[in-house]
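A protein chain is absent from this complex, but the other protein chains hold their places.
A, B and C are the chain letters, set down in written order, and residue numbers restart from 1 in every chain.
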Amino acid sequence: MQKVMLASDYEEGAHPNIIRRMEETNMVSMPGYGTDEICSSAKERIRKACGCPEAEVEFLIGGTQTNTTVIDAFLASYQGVIAADSGHVNVHEAGAIEFGGHKVLPIKGSYGKITSDQVEQYLKDFYADGNWEHMVMPGMVYISQPTEFGTLYSKEELTAISRVCHAYKIPLFVDGARLAYALASPANDVTLQDLAQLCDVFYIGGTKCGALFGEAVVIPDPHRIPHFFTIIKQHGALLAKGWLLGIQFDELFKDNLYLHIGENAIRLAGRIKEALKEGGYPLFMDSPTNQIFFVIDNKKMAELGEHAAYAYMEKKDDDHTVIRFATSWATTEEAVERVCRILKN
Amino acid sequence: MQKVMLASDYEEGAHPNIIRRMEETNMVSMPGYGTDEICSSAKERIRKACGCPEAEVEFLIGGTQTNTTVIDAFLASYQGVIAADSGHVNVHEAGAIEFGGHKVLPIKGSYGKITSDQVEQYLKDFYADGNWEHMVMPGMVYISQPTEFGTLYSKEELTAISRVCHAYKIPLFVDGARLAYALASPANDVTLQDLAQLCDVFYIGGTKCGALFGEAVVIPDPHRIPHFFTIIKQHGALLAKGWLLGIQFDELFKDNLYLHIGENAIRLAGRIKEALKEGGYPLFMDSPTNQIFFVIDNKKMAELGEHAAYAYMEKKDDDHTVIRFATSWATTEEAVERVCRILKN
Amino acid sequence: MQKVMLASDYEEGAHPNIIRRMEETNMVSMPGYGTDEICSSAKERIRKACGCPEAEVEFLIGGTQTNTTVIDAFLASYQGVIAADSGHVNVHEAGAIEFGGHKVLPIKGSYGKITSDQVEQYLKDFYADGNWEHMVMPGMVYISQPTEFGTLYSKEELTAISRVCHAYKIPLFVDGARLAYALASPANDVTLQDLAQLCDVFYIGGTKCGALFGEAVVIPDPHRIPHFFTIIKQHGALLAKGWLLGIQFDELFKDNLYLHIGENAIRLAGRIKEALKEGGYPLFMDSPTNQIFFVIDNKKMAELGEHAAYAYMEKKDDDHTVIRFATSWATTEEAVERVCRILKN
Partner (left out) sequence: MQKVMLASDYEEGAHPNIIRRMEETNMVSMPGYGTDEICSSAKERIRKACGCPEAEVEFLIGGTQTNTTVIDAFLASYQGVIAADSGHVNVHEAGAIEFGGHKVLPIKGSYGKITSDQVEQYLKDFYADGNWEHMVMPGMVYISQPTEFGTLYSKEELTAISRVCHAYKIPLFVDGARLAYALASPANDVTLQDLAQLCDVFYIGGTKCGALFGEAVVIPDPHRIPHFFTIIKQHGALLAKGWLLGIQFDELFKDNLYLHIGENAIRLAGRIKEALKEGGYPLFMDSPTNQIFFVIDNKKMAELGEHAAYAYMEKKDDDHTVIRFATSWATTEEAVERVCRILKN
């Protein structure tokens, strides 16, 4: 019997609509590099969903690639990007941001989140330092919605960060690799339209949210980055058969699918949290989205490991460990029931 | 009626076997980043086909990305890469190589090819120059098989270049973005095994040769690049759902499919060449693979353009233009017949 | 009356011997780029003083330039450099390290110093993380002697860090921009020979220690970096009239001048510390070298500011500030007396 795969949310294929569309269009010739009609349709749907009819929308392939391409496009050569210390760009991109010549300027986050006050203080301190011209000028704020810990920024929090950014004339970038799980969470009050209004650039995650791969970058002001296409190419991030990205986002934004595709994950994450509660497992922290971080006895962890894949986070003490489950749009009830039985056992 | 799409060889989907396998495996959970069993199987098939059982094989997504990742992995920080002036890395990668900090050192090619003598002369002259320590040290030779012009290196030519490289202790890298069309050409005498013996690294193109996307990098000596995985990640070139690449190369290397998948293109390119001959169109140059470069009267070109997509190459004179057709594994007889009728008309 | 300049230790010209030698040799023609005999002599003196007769010695112009050139030379393209969070490379080089593509991996320092235990823990944790291949691999340890806070590593501490580095096969780099002030401190027990034995690369600061400019990089194993000359050129760090650097280090290493040139600064820093004690100013921290960090009442600071230049460090509270004095090889007794009178007043 195969293990229940809950180690991450990129361990399944794509929504069946996507696969069907790929099959249907497989032998149709199309022009390359995203100049096809399916891409145009997908971009138009995204503009509509975000309420920004003029926006530049570009499709890239994966998260690290998107982060580094966007950051390189928006920063001047001598600027760095402010991020939570736990931010993906600071920890898990093998130095892709530095490869592009930019420093990540870390702020101590709280379960993945940073506050507008912290950002403001950072910027104030920076320009108060007599040596600031010898230092890396902050040129952007990067946050994730949801964060690495599955936590969410409220509309109020996001608005406050946006205000600070614009007061200091630096862009705000929201990494939405798992955005569908934010949009599907009852705890969320930030819509796609809010993102388009508050950010200078954000991306809508496909890879973890129902696509085989793909991230849709949205730049509400279409004149902001004059040659973004060339920058994408320069980063090796341009897909020859661009319509494959078009197909995926066209399907994800048909009939509001993207707004709901994360609901399954949220519901099943809730089930697991109930089971953890019943089983007396302390949560490491509470997340309103599809990631569940909890503390487990090492012996129990070994037993669990025979039946389910999880992600190791950190050692809690000699006998306990913090681990993570991530549900997804494709996680099944059966799989979750099986895991819950083991947890409660 | 849709135009016949012969502008390039990446304008079709994937071989039906690939689509079928994607469909079958779509709802099977798999571990990410190429650690799955399908990738292992695909790598094993490639190692066997290349006769290098120890080789490191890694799957990347597209050509520019692969070129820049491989070049950055093999070069020291102060080295450059020798290439034909028409080479993809020198012309059509939006500066991706320079983005990685390396200079392309161009040699004047003849229809895309450079000779071992030219390479040797370049290296000899370089070290004879009293100022060489102030210059960019050549650290690799990059060639394509087939080249941008569809021409082929013979085994003898490749062996000679390989000898020069190894005499100067620099690696030889073969870009095989269109490799299937070399392997399927009657004019070709370079096998996959030859590449594995003569090169330090090469890649087997998927995007243009039957896959949706994907290039398989082969490094015959598996100890050559210690942390290639991290380098791939740093370049934003690591696909989360790595098994999608595994599926494609596993299918392409089942039953020698890759060795034959280009034959259709070669055969149909032959038909077009016959039609061109009959119609009295001068060939710009003769290519033994799937690309056909020829001279056309501008009036005729306008007529052709209503029925077929082609690639513009250069102005020949005020009344004539050089254009290119590229057939592919998926080009149909009907499409080619339609084009031939127009040409001969 | 001119202000007493104690804001930093690069605010004076050069030792008179250097100026005299420059004058004497001014109209003598010499070959460029450090290929002259004065450079040879200077390098030989440094090798002797460091007890490493085979070492590669190269002269660069300034500190940031030297740090970035050395770090780029020693790191693989995907590696980062471990440093104290307060380290010059992390804070005051305007992103020069990231410009070269490398991440600075900060460790929380204590008054500028990091411990061998911290480094070991960092490395242990790194390789224990299941995701380390997605992260920036630590490829070097960078420390300063003295540190940004004027503190010193003892021989025991340095030996322990060196052992950890070598256990993990990564180089240890010591930034000696102010090395003369370490060597002249009674609290110091680390000699030039110790540095040559314990480090893989270090530099002997000229700019702040008696030269007009210049830093001497010492690489005890001369085969370690094959084309360091080219790397220097690539970084724009090669001085055409290289003999100017040769002259300075030849003079600084004649008759052990470099070993004693910092003594004046240490002695006068002691005087200032006494005056601070008498005046009841709390030290921010105690430094055994030429930098004095102390807390001062804002009103007094304003008065002091009319007579002396100091460096602002940070706000202590609404009424107090932390400031720094730096004495140098050229600071005069008179200047220090003048400042002491104001402080005690």
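The working rule: a contact is a pair of C-beta atoms (placed from the backbone, for glycine too) under 8 Å apart; a residue touches a chain by one contact, two chains touch by 3 or more.
These numbers were taken from a predicted model, which means no experiment stands behind them.
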item: Partners of the unshown chain among those that are drawn; value: A, B, C
item: Touching the absent chain when the full complex is considered, from B:F74, B:F99, B:F173 or B:F229; value: B:F99
item: Omitted-chain contact residue, chosen from B:K48, B:H134 or B:R341; value: B:H134
item: Given C:I61, C:L192 or C:L276, the one touching the chain that is not displayed; value: C:I61
item: Candidates C:S162, C:Q234 or C:T321 - the one touching the absent chain; value: C:Q234
item: Absent chain, residues of chain C that touch it; value: 2, 5, 7-8, 10-14, 16, 19, 22-23, 25-32, 61-66, 68-69, 93-96, 99-100, 207-208, 212-213, 230-231, 233-241, 244, 309, 330
item: Touching residues (missing chain, whole complex) on chain B; value: 77-78, 80, 91-95, 97-99, 101-104, 130-131, 133-136, 311-312
item: Chain not shown, touching residues in chain A; value: 72-73, 76-78, 101, 133-134, 137, 226-227, 229-231, 233-234, 238
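The rule is short, and it goes like this: only the chains that are shown with their structure count from here on.
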item: Numbering shared by both copies at the chain C-chain B contact, with half separating same from different; value: same
item: Chain whose average C-alpha position is farthest from chain A's own; value: C
item: Chain centre separation (chain A, chain B; CA means) in Å; value: 33
item: Approximate Å spacing (C-alpha centroids) for the pair chain A, chain C; value: 42
item: Rounded Å distance between chain B and chain C, as computed from the means of their C-alpha atoms; value: 50
item: Junction residues of chain B, two or more chains touched; value: 230-231, 233-234, 238
